[in-house]
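Note that this complex is displayed minus one protein chain, with the remaining chains in position.
After this line comes subunit A, so read on.
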Amino acid sequence: MKTVFKKKKITGILGVLPATEVSFEDEVSNYNFPEKQTMRLKKIMGFEKHRVVKDTTASSDLCVAGLNHLLEKKLIDKGEIGAIVVVTTTPDHFIPHVSNIIHGNCDLSNDVICMDLNQGCAGFLQGLMQSFMLLEHLGNKKVVLFNVDTLSKKVSKQDRNSYPLIGDAAGITVVENDPNARDIHFNMYNDGGRREALIIPAGGSRLPSSAETAVMRDLDQDGNLRSLDNLKMDGSEVFTFVQTEVPPLIEETLKLADQDKEHIDWFLFHQPNKFMLKKLAEKLEVPYEKVPMNVVENFGNPSGSSIPIDIVHNLGSLVMDNQYNCCLAAFGSGLAWGAMTIELGRMDFCEMLISDY
């Protein structure tokens, strides 16, 4: 799908992190691989430390903590909110929906629209797409987009392919109508034929969780122990997917926007790992400095909230006073991949909250 969103603007981003920070070195002994071999990945992949929630924390907790922070600091008023959109692969429950849990816990008005989208690493762009469409019907009200995942609960701690890079976090993005906003060019693709490259086999209606699905096994005989309740990622397939699909996606999106790479100030991409982002920058022939790639080493890969966390961590103070020409790209489970050009700046807030969770 290719489209242009007109007169829409991101006016604030809050990153919400769990309190607990775990270092990669402290987890090396969990993996069934030689320590030296695993440690070699530290520098290459950016495995340094990551944030994980407590056992008692659910995804909505990060969202509610973040929205309450915004309300208390008067960065948003309840009366301004027309809709809340939650994008997550790790809801608190199948029913009720995370958006309704936030709605209830923050005591929002009954005419606020609540909507959950079950999407993963491409979820920031999918959430923005939904939010921009809702704004067409909300007048001067705002949409609050929550991207949240607590994937540490769904990834095996003995899976060296996935556990070192995951990070729990929420990104809360406020979008609103603005007659002076520049056009946002948007471009999104999906390929359900490759859906099993990222899969949690059990826990849904296809294969409900049971004692059998919880058994830890080395199913792929690659040294990684995981159960059918855990996330399984085909790393090679995902790598090839990203390097094959994303560079032409970026080129195509820039062409749609009638912009060239030299005039983009920041390429703000989903943050899978440092190696993949370096290779993307090389393929696109853009300088590494224009492609922030330090989210995994500081927080882990926070799935759908990776771009909001990237913006807050790397551009937090800059986007308060300046305006930047940005190209965003997100890609992951589905498989889904999308990009957009958007002007970011003069925000009301762009900051990080370390929660008690």
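As a working rule, contacts are C-beta pairs under 8 Å (C-beta built on N, C-alpha and C of every residue); 3 or more make two chains touch, one makes a residue touch a chain; residues count from 1.
Please note the rule applied: contacts and distances are computed from a predicted model.
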{"item": "Candidate names \"Leucyl aminopeptidase\", \"Formyltransferase\", \"Anti-sigma-K factor RskA\" or \"Acyl carrier protein\"; UniProt protein name, chain not shown", "value": "\"Acyl carrier protein\""}
{"item": "Residue touching the undisplayed chain, where the options are A:28, A:45, A:231 or A:257", "value": "A:45"}
{"item": "Residue among A:7, A:154, A:261 or A:283 touching the omitted chain", "value": "A:283"}
{"item": "Candidates A:34, A:79, A:204 or A:287 - the one touching the absent chain", "value": "A:34"}
{"item": "Candidates A:23, A:109, A:210 or A:244 - the one touching the absent chain", "value": "A:244"}
{"item": "Interface with the unshown chain - residue positions in subunit A", "value": "34, 37, 40-41, 44-45, 160-161, 222-223, 235-236, 239-240, 243-244, 275, 279-280, 282-283"}
